[in-house]
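Note that one protein chain is taken out, while the other chains of the complex remain in position.
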Amino acid sequence: MTPFQTTRRVEFGDTDMAGIMHFANYFRFMEVAETDFLRSRGLNVSWYAEGMKFGFPRVAASCDFLKPARFQDVLTITVTIEKLGTKSITYRHEFTNQHGETVAVGRITAVLVRSIGPDRLESLEIPAQMRAQLEG
Amino acid sequence: MTPFQTTRRVEFGDTDMAGIMHFANYFRFMEVAETDFLRSRGLNVSWYAEGMKFGFPRVAASCDFLKPARFQDVLTITVTIEKLGTKSITYRHEFTNQHGETVAVGRITAVLVRSIGPDRLESLEIPAQMRAQLEG
Amino acid sequence: MTPFQTTRRVEFGDTDMAGIMHFANYFRFMEVAETDFLRSRGLNVSWYAEGMKFGFPRVAASCDFLKPARFQDVLTITVTIEKLGTKSITYRHEFTNQHGETVAVGRITAVLVRSIGPDRLESLEIPAQMRAQLEG
Partner (left out) sequence: MTPFQTTRRVEFGDTDMAGIMHFANYFRFMEVAETDFLRSRGLNVSWYAEGMKFGFPRVAASCDFLKPARFQDVLTITVTIEKLGTKSITYRHEFTNQHGETVAVGRITAVLVRSIGPDRLESLEIPAQMRAQLEG
């Protein structure tokens, strides 16, 4: 696949008292990158079709923090699909700062589901057309 | 009404690079206090009844920040109903720290609504029994 | 002054179970707009000069929520200085969505301070040059 890139600035409210981006916010940045990636492929993380609700809830997320990111750093997030399973996608997110340094590397695994009742989800095989869009 | 009190500790992730609680988090703390208050009166901020969804969305929120709150401060939030309107409630939230100092004073106004279709809300008069519970 | 505009998309993680942007996140968006505005004028919300730390901590914030903002809405935030006091700035933030509807109107008041010791701040008069930059 063609790697996808998006950028996001570290805002004042993203930092903590250690003076650096709070570690939980990397996961929010990954979500933004994942959503931007899907949008660039004509897809989404949550949608309605045929009267049903579909989506890509996460089943796993991880991140290695290599260097601190600071207020006003502009982070480039490079998204690649590390594994395209039958029902799931594992994304790899590499964060680099404006100096070209790798700041963090994270992964998110999301599963295709549809709602089949209040609070009931069913996982689905990713259809061929969606696979083609994902593989871009 | 009898004032209601709840406490919440300032966590590491609630701070920002200035070393103090980030100002937006006071609004999250107010929401916790509002929810705890409603729960103590047998009420909620969001519920289903007669097949419909009801709730108390906020229409206004404000806060004056008087002193910084720091990591590990235990804030006591005193909730009073400042105004009980026909369809709305205005809460006053006073934040005091473990030294008895007033740290912040905020207000939230919430309106009773029910969903009457996708993305459509209708405001409602607060029924007599709910008023009695609120006035506690 | 010339009004300043910036845009920000409502991300999945900005929403709550009511399906709309959580009210506390408007304050985070206002902070982003305030920082972007200051940056556009060659200023900042936090900086070092002459070996001292300066900044614009908030002393008050408020917001009226007029219409819900939803996932993927692109909000334009128009920043104006409503009042430029001797030591403080009051910003007005108007949020409009991609349909031109006003979603929310908020205000933040920030005071110019410098650190004069651990956990000690001193408020300062806004110098003439900074006033000129702010009035742009």
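Just so it is clear, A, B and C label the chains in written order, and each chain counts residues from 1 on its own.
By definition in this document, a contact is a pair of C-beta atoms (placed from the backbone, for glycine too) under 8 Å apart; a residue touches a chain by one contact, two chains touch by 3 or more.
Please read these numbers as outputs of a predicted model, since none were measured by experiment.
The missing chain, though absent from the view, touches A, B, C when the full complex is examined. Across B:Q5, B:S46 or B:Q133, the single residue that touches the chain missing here is B:S46.
Among A:A60, A:V74, A:I116 or A:A132, the one in contact with the hidden chain is A:A60.
Taking the whole complex into account, chain A touches the unshown chain at residues 17-20, 23-25, 27-28, 31, 46, 55, 57-65, 68, 119.
Where chain C meets the chain that is not shown, the touching residues are 12-13, 15-20, 22, 24, 71. Within chain B, the residues in touch with the undisplayed chain are 11-13, 28, 31-32, 35, 45-46, 71.
Here is the rule we use: only the chains that are shown with their structure count from here on.
Of all chains shown, the one whose average CA position lies nearest the global CA mean is C.
Work out the mean CA point of chain A and of chain B, and you get 32 Å between them.
Averaged Cα coordinates give chain A a centre that lies 28 Å from the centre of chain C. The distance from the centre of chain B to the centre of chain C, each centre being the mean of the chain's C-alpha atoms, comes to 23 Å. Across the assembly, chain A contributes 12-13, 71 as residues in contact with two or more other chains.
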